[in-house]
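What you see is the complex with one protein chain gone and the rest in place.
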Amino acid sequence: MTMPLNQTLLARASAKLGPQASMAIGLLVLAVLLAMPLLHLLPADNALHVSAYTLTLVGKILCYCIVALALDLAWGYAGLLSLGHGLFFALGGYAMGMYLMREAAGDGLPAFMSFLAWTELPWYWYGTDSFLWAMCLVVLAPGLLALVFGFFAFRSRIKGVYFSIMTQALTFAGMLLFFRNETGFGGNNGFTNFRTILGFDITAAHTRATLFFATVVLLVASLYLGWRLARSKFGRVLTALRDAENRLMFCGYDPRGYKLFIWVLSAVLCGLAGALYVPQVGIINPSEMSPTNSIEAAVWVALGGRGTLIGPLLGAGLVNGMKSWFTVAFPEYWLFALGFLFIVVTLFLPKGVIGLLRKKGEQ
Amino acid sequence: MSTALTRILLSLLLLLPLAAHAGDAQDFVAANPAKQASLLERWSAAPDAARLPLIEALQQGRVAADSAKNAFIEIDGAYQPAEGDVQPVETPKKLRLNNRLRGLTATALASHQLLGEDPALRLAAAKQLQKSAKPAQLQLLNAQVASETDDGVRDALTLALANLQLVDSDPAVRLAAVRLLGETGDPLARTRLETLLDPAVEIDAGVRTAAETSLAQVKRKLLIGELLGQAFSGLSLGSILLLAALGLAITFGLLGVINMAHGEMLMLGAYSTYMVQVMFQRFAPEALALYPLVALPAAFFVTAAIGMALERTVIRHLYGRPLETLLATWGISLILIQLVRVIFGAQNVEVANPAWLSGGIQVLPNLVLPYNRIVIIGFALFVVLLTWLLLNKTRLGLNVRAVTQNRNMAACCGVPTGRVDMLAFGLGSGIAGLGGVALSQIGNVGPDLGQSYIIDSFLVVVLGGVGQLAGSVMAAFGLGIANKILEPQIGAVLGKILILALIILFIQKRPQGLFALKGRVID
Amino acid sequence: MRATPAPEIMLEPAYDPAGRGRDPIGTSTLAHKGLNVRHGTILTLEDINVSFDGFKALTNLTLYIGVGELRCIIGPNGAGKTTMMDVITGKTRPDNGVAYFGETLDLTKMSEVQIAQSGIGRKFQKPTVFEALSVFENLELAQKTNKSVWASLRAKLTGEQRDRIDEVLQTIKLDSSRSRPAGLLSHGQKQFLEIGMLLVQDPQLLLLDEPVAGMTDAETEFTAELFKSLARKHSLMVVEHDMGFVGSIADHVTVLHQGSVLAEGSLEQVQNDERVIEVYLGR
Partner (left out) sequence: MQRRNLIKAFTLSASIAAMGMSWTLHAAETIKVGVLHSLSGTMAISETSLKDMALMTIDEINAKGGVLGKQLEAVVVDPASNWPLFAERGRQLLTQDKVAVTFGCWTSVSRKSVLPVYEELNGLLFYPVQYEGEEMSPNVFYTGAAPNQQAIPAVEYLMSEDGGGAKRYFLLGTDYVYPRTTNKILRAFLISKGVADKDIEEVYTPFGHSDYQTIVANIKKFSAGGKTAVISTVNGDSNVPFYKELANQGIEATDIPVVAFSVGEEELRGIDTKPLVGQLAAWNYFQSVENPANTKFVADWKAYAKAKSLPNADTVVTNDPMEATYVGIHMWAQAVEKAGTTDVDKVREAMYGQTFAAPSGFTLTMDKTNHHLHKPVMIAEVQEDGQFSVVWQTEGPVRAQPWSPYIEGNDKKPDYAVKSN
């Protein structure tokens, strides 16, 4: 809960102080984030100790931030509003989960399989006891799905609303598929009860700290990647693509390749975020693929300001911070708050919080 | 139970008519369930007109007993002694039957009704006995067939008898029975005939051959019934999808608003139905059966008003920004869901089918068409017609089409675009409300009702081609029928997934939907 | 700026099979990238038919554009001008007919992108620029270069490319607005920016759909000069309603009516053609 508040304050201040100051504040936030896992390692009675609760909460929000960033690359820059990013997130999570289940099961089968009386691993589980292969799957599963779906969708020039609705149908189909016990991913119970990761106890403080640290690193890396892309000619082609696809084609660019590249990249980032999310929250189940989750991710981006990279991070932090707070303080009113937030943002903040801050900064 | 024993028992009973039913009710009330069952079996083998009121009361759950085990029959709230002139010790308690006893009561009632005057009742009784006649009733049925005056009832009784005659000792009787069963399309006949194919069961080769022929006949009839049933269920599912999607075809298809709150309009329509039903229960319980008819306009106006209010306050600002409408209307839908939860509670509310929407019509022995589904198919077509007329034959429709095609031009021609937008959105919402009334008759009414239809609705509209009413109709029925063809083959879950995958593939092929206008695209 | 080319140079392409009499630099530009214009015809449309749900937009349209030619297309609304451009650029597929770019490139079998990459540039009826990008970036994207994904991930402007963009910025008089977002330009400026984008794209055939709509008289005049200077090096096909403008640039005019060519010749010839008068003035 401290995180998002800090972020807003910082961002607001940064808008007032200009680019150098924002850089300084960004570094400060980064320093805080990097310090958190270290502080978690302090003994519990230390005043500076960061509790496991705070660490996992912030870690979870950071994973969402990566999703928001990935979605921003596709939506904010290339105009591809995906209502199915939850699917890629969950696929990455499931790939990681498969590894964790294998670790927990030792030489036997994962628990849910043994009570389905399966005696053999399904083919797609082979090799998942190897961390490296699991990491490959984290990238390959969402990446290949995005590649195939994107290839066909972009080939037939599905765009705008149609694209969004197709992605929604895709994630819905995925959810139904994973809900089935017979699919071999634990049905609606999904994967839980992880024990170790690379031999380290998953509940141990240093494991938590490392996972958190990895999340921060991934976030910073994706932010840097996004920033580099946005400033390259590639980024400008994407913007052009978003605004006037036909014109771009008549300039001799093939939009399919560009869309496919950013779409797959975005999916892979989501998958990586999912892979880091699962060991931190301790569960992955098909409800991560529910269309609602993906729509919510779009709101993070819209709230923060799309096409701004930093904005979506703010949006994800704000909404999730609010959610954590509201569901404790006023559980009945959380949906009202979220609903009004959607409306207010679309009506009054077309450029999101970042737009608002920038405007304030200019005044 | 052996037949011989029953016959002896039966003849004994017939010899003692008066003594037997002096205390029927009393006997029944005093007995334990097992004894009650054998009583009912005895009664159905040897019906007695005087016993009819008791059995009717049993069937309707009106038989009661006090602690002294005296039997009473409830008539309009008052307890009358079933026999004699006893006064209840205290308020008698109603007898509760279990399913087995209920089944036996139905058989007993049927055999008693055979003695009645009304041919329609006798026919119904004969049909019941086709399903449930016991070997002990063989003699009774034989006697009834002989004395029956009405041809229809006699035919039905002959069939009921034939079921019992399959195990007759005389091969000729068995053969006739087998031939008769071949005439029916009754699924039970199939099982019965199948057992006769086994030489260990049926020793007579002639009967076995006849059974084979009859079986083939029955199977053919069953297949017809099954296919018709599948076609009907496809149509029915299609009509439901259509009703769910039709409002969206206007708000999304014509106005271009990605109306994620569409599902909530369905939900509000269903809740309006609930409110109307509550009003009827409170103020006009005698006319309760008519509440769906009143609910239609009520739901239409409630949802249309809410839709128009939303249009004026939120959506108006977002025309031309389709993806923003998606987010804003999603927000609206969250608020509406939670609002309904706060007002009506998170639980589902009870919307009862009136009698005329309950039950179904038996078309073939294995094909029942439920009334509510028939009515909904008709209603869906009616709403389509209404929408078509509104859009194509009225001033409003002309204005709507003008505004959606070229807003600025329409404004220049003096079309009040703001008002038209509002009315069109109201119309779409109102039609969604009508859909909600229909949905309330087949499923749950709860705050989440709309959520389960929103994806399907969008798929119907997109598949049909945005802005194409005819396309939506085709898409809805196409999806319904495809779903029902797939479901028996691969199961409901994989069927649903496969349909989604097929739609995704189809849209790749025809991104503009089934009914897209080809033309020069203006950039 | 060049002087107006003498009318006698702009011959009917069919009569100038080897492309003689054309600017040698122009032909050399045209000849690279393997475009075969041996017969001096850069664009061949023969018996093109397009119909939309029974409505015939183009009927047996036959049209040739010569290398280095500046051709104006006129015709009443609905004559099929834009549809014809759509066919050439691959946006609409003809129901049947032949469409060749040069001698070898079958336009009916190429995608829009392939057509653009092979050297056909198009300016839309409504000026279409990348509004979120600056004027400079617009030109940068349009510039002739490797346009694959990988190339643009690593792309950096060379000094030469930068000079070329600067030069075009001068030409279209947008030098002072180079870093403004294109969305903020006036209508006329956008028209010029789009023309500038065509210039840096350096196509062999330019399709221009109503290029001077919304321009002031001075701007129109300037555009006319610009186009005339482009001819020879490039082939141009201009669709325009403004007869004054057509008169000032074109020596050769094609009149489209109901999806096929009604008349072809000099503006004067065409204007005196009775069928043309009938179509324009009504019966």
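Read from first to last, the chains carry the letters A, B and C; within each, the first residue is number 1.
In this text, a residue touches a chain if its C-beta (ideal position, glycine included) is under 8 Å from a C-beta of that chain, and two chains touch if they have at least 3 such contacts.
Every value quoted in this text rests on a predicted model; they were computed, and no experiment measured them.
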Which displayed chains make contact with the chain that has been left out? A, B
Specify the residue from the set A:52, A:121, A:136 or A:225 that touches the hidden chain. A:52
Quick one: which of B:125, B:237 or B:391 touches the chain that's been left out? B:237
Which residue from A:190, A:235, A:271 or A:352 sits in contact with the chain not drawn here? A:190
Which subunit A residues touch the hidden chain? 51-53, 56-57, 60, 104, 111-112, 114-117, 176, 179-181, 186-190, 192-195, 203, 281-283, 285, 287, 323-325, 327-332, 334-335, 344, 348, 356
Contact set of subunit B toward the excluded chain (per top definition): 33-34, 96, 98-100, 102-103, 106, 131, 187-188, 190-191, 226, 229-230, 232-233, 236-237, 240, 338, 341-342, 344-353, 358-360, 362, 366, 368, 370-373, 442-446, 448, 452, 483-484, 487-488, 491-493, 496
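FYI, only the chains that are shown with their structure count from here on.
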When A-C and A-B are ranked by contacting C-beta pairs, first comes A-B
What whole-Å value do you get for the distance between subunit B and subunit C if each is reduced to the mean of its CA atoms? 66
Approximate Å spacing (C-alpha centroids) for the pair subunit A, subunit C: 46
Express in whole angstrom the distance between the two chain centres, defined as the mean CA positions of subunit A and subunit B. 45
Give me the residues of subunit B that touch two or more other chains. 523
Which residue numbers or ranges of subunit A touch two or more of the other chains? 244, 246
Of all residues in subunit A, which touch subunit B in the complex? 81, 149, 152-153, 155-158, 160-162, 164-166, 168-170, 172-173, 176-177, 179-180, 244, 246, 291, 295, 298-299, 302, 332-333, 335-336, 338-343, 345-347, 350
Residues of subunit A touching subunit C in the complex: 229, 232-234, 236-237, 239-240, 242-244, 246-255, 257-258, 261
Touching residues of subunit B toward subunit A in the complex: what are they? 258, 260, 314, 317-318, 322-328, 330-335, 337-339, 342, 455, 458-459, 462, 493, 496-497, 500-501, 503-505, 507-509, 511, 523
